[in-house]
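Note that one protein chain of the assembly has been removed; the remaining protein chains are unaltered in position.
Let's turn to chain A:
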Amino acid sequence: MALPKRIIKETERLMAEPVKGISAVPHEDNLRYFDVTIEGPEQSPYEGGVFKLELFLPDDYPMTPPKIRFLTKIYHPNIDRLGRICLDVLKGNWSPALQIRTILLSIQALLGAPNPDDPLANDVAQKWKEDQNAAIETARQWTREHAKP
């Protein structure tokens, strides 16, 4: 099936006007599949790290949201061991007017503001609530170990 105009346009814009700290490059043999990197936001425990993600646009995109997953190991209360992300706009709050770039920006923002009250990784969220400083330190350490640029 031909690639919808929307996906072509979004891809072109991602290339022409990249977002700071974010890159998304489609696979040559499957233009619905993107290799994504997100730089950890400044002043967050993820600062200095570069995180790899995979993004896939399902057939009925944009009726349904893109499927996104972290490939780089990350210590975050809203991201589980498999890299799945708990983010409202990727689920019930998705709107077909949102785009790849807006979603990636939301994920970058999530790294800057972890939310242990709405956890996906329960054990991490628990630690985050019990001893925030220690949790942040672990996140830093994981970033240093796994998210080397």
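Keep this in mind: contacts are C-beta pairs under 8 Å (C-beta built on N, C-alpha and C of every residue); 3 or more make two chains touch, one makes a residue touch a chain; residues count from 1.
We adopt the following convention: contacts and distances are computed from a predicted model.
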Review point. Unshown chain, UniProt name, "RING-14 protein-like protein", "NADPH:adrenodoxin oxidoreductase, mitochondrial", "Dynactin subunit 4" or "Dolichol-phosphate mannosyltransferase subunit 1"?
Key: "RING-14 protein-like protein"
Review point. Of the residues in chain A, which ones touch the absent chain?
Key: 1, 4-6, 9-10, 17, 19-20, 60, 62-63, 95-98
